[in-house]
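Encoded as structure tokens, here's the structure I'll be asking about.
A single protein chain has been omitted; all remaining protein chains appear in their positions.
And now, chain A:
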Amino acid sequence: MSDGRGLRGLVLLIVGTGLLAPILAGLAETASAAFGHLPALGFDGWSLTAWHALAAEPGLATSLRLTLVTGLGATALSVVLAMGAVAALAGRVPAARGMRALAPFLAVPHAAMAIGLAFLLAPSGWIARGLAPLMGWALPPDLASVNDPWGLALILGLLVKEVPFLMLVTWSALGQIDAGRQMAAGRALGYAPAAIWAKVLLPQLWPLVRLPVAVALAYALSVVDMAIILGPSNPPVLAVALTRWFFDPDPARILPAAAGALVQAAIVALGLVLLWAAELLAHGLGRRWVRAGGRRAFGPGLAAVLVGGLLTLATLALLALAVWSLAWRWSFPQLLPESWSLKFWLASGRWGAALGMTLWLAMASAALSVALAILWLEAEDRGQRTRARWAEALIYLPLILPQIAFLYGLNVVALRAGLSGHPGAVIWAQAIFVFPYVMIALTAPWRALDPRLSRAAAALGAGPWRRLVRVKLPVLLRPILTAAAIGVAVSVAQYLPTLFLGAGRVTTLTTEAVTLSSSSDRRVVAVYASLQALVPFVAYALAALLPAWVHRNRRDLAGAVPA
């Protein structure tokens, strides 16, 4: 395989300059501002000014506490619920069907889900309207059911998005450990299914889901869009406070914001350490528990019921989006609008541009990411080597590192290069976060490809590129399109990269939806959020339909390749 080395070098170069360098440069700019060096504002040289300013911010301690409580709480609950629900469902529901049912909840961007949940949970929301006749409410109750000072609504919002993600990850990991036979063996020894899950399967599953859990944890600790819509506001969680300071009229607040961005990174690091500590603890305690030999355990049934409740909430939230987008007047406590209107959907002059920009950014960043992922995987094939741990870490880096820690700095770099505010800069910034998901989604099916196909082609005289283009890519069409659809979904959901590098000139459905979520018109917000939720659905649908059509006369390719 002579040109494997050249291709590997090329991939390394692209990943290094396109992915790693901007992250490091962004971090460096942020850190330099955090240590007082911001010449544009007359801060020259090194000082601790930024840290003093950060410490003096009112409500900082509360922000930190809220960040930890919502982030750690939501992730811990998500892990328990997801594992429990999969334990209850696996064996009863076929894995493929279960995962298909979860996909829509994964596809909906966080912001759209948050807006829908706010419509549902608010004191004047659907739930309160349903309760109004029973409780005798003529006016909405004075209850903090969203934006509550404890962050409960935010935790619920994170659960709705993280539980389906972790269930999907767990379910697909289950396929790798031959759970069925172990379950049979355990039951023969008289263990309850829940006990087999906890004692036998979980220790094998954990290493496979550890990284996705870490990604979910890092996300929950640094989420901005969902926290703006559902979280507390006075003060908000740290990441939202940082976003506010970065865009404060008083430019000097960039200093505490930069220092806070480093704190945000430290919080995520702390979260990962806690995750690791929890693993060690479970390791020790779990061993004792296994040795004690108890054959009973409970929980999965309850978890499945709770997850069912969460998914019902999510469905109602999406329905609320649709109904609000079609309402004209809908006052409390009416269960349905008093009058309906298509006006906001027909005013495509307003949302058309944002939709177009969203599609363009999504297709470009997904296409770039898929191309790079194919090159990377092909380079691995040609070198006939497994992925080094540092390479795996590199893929996960953008998902673990909080966006706010380096996006401010990255924008400073982009400004110097004259790129800020250009859609190209936003595509690039989005691709940093799209690529990892595409890479993760494509790796397993790529490796599962029967190597005899390539060997047969080689024996027939096809060179490496011809084998790639004529054999591998067509056979892998379905997983490639699935990975691209995931890339589109990730791109559509991006908020901070568009906000920072778009310089306000690049407006997408997401930036519009988040901006409008603090406006007076739920109907317009609902149109943007519905569109935002629809784009990933369409992408997934195309990813499912296109291969079936292209391969309509190839029986063994029409859905046979593991996706």
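Basically, contacts are C-beta pairs under 8 Å (C-beta built on N, C-alpha and C of every residue); 3 or more make two chains touch, one makes a residue touch a chain; residues count from 1.
Just so it is clear, contacts and distances are computed from a predicted model.
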item: Which of "Sarcosine oxidase subunit gamma", "MFS transporter", "Putative thiamine transport system substrate-binding protein" or "Thiol:disulfide interchange protein" matches, in UniProt, the chain that is not displayed; value: "Putative thiamine transport system substrate-binding protein"
item: Contact with the hidden chain (one of A:130, A:149 or A:356); value: A:149
item: Among A:73, A:186 or A:235, residue touching the chain not depicted; value: A:235
item: Which of A:17, A:331 or A:386 contacts the chain that the document leaves out; value: A:331
item: Those residues of chain A which, in the complete complex, touch the missing chain; value: 38-41, 58-59, 62, 122-124, 138-140, 142, 144, 147-149, 232-235, 244, 246-251, 254, 328-329, 331-332, 339, 411-412, 415-416, 418, 420-421, 503-505, 507, 512, 515-516, 518-522, 524
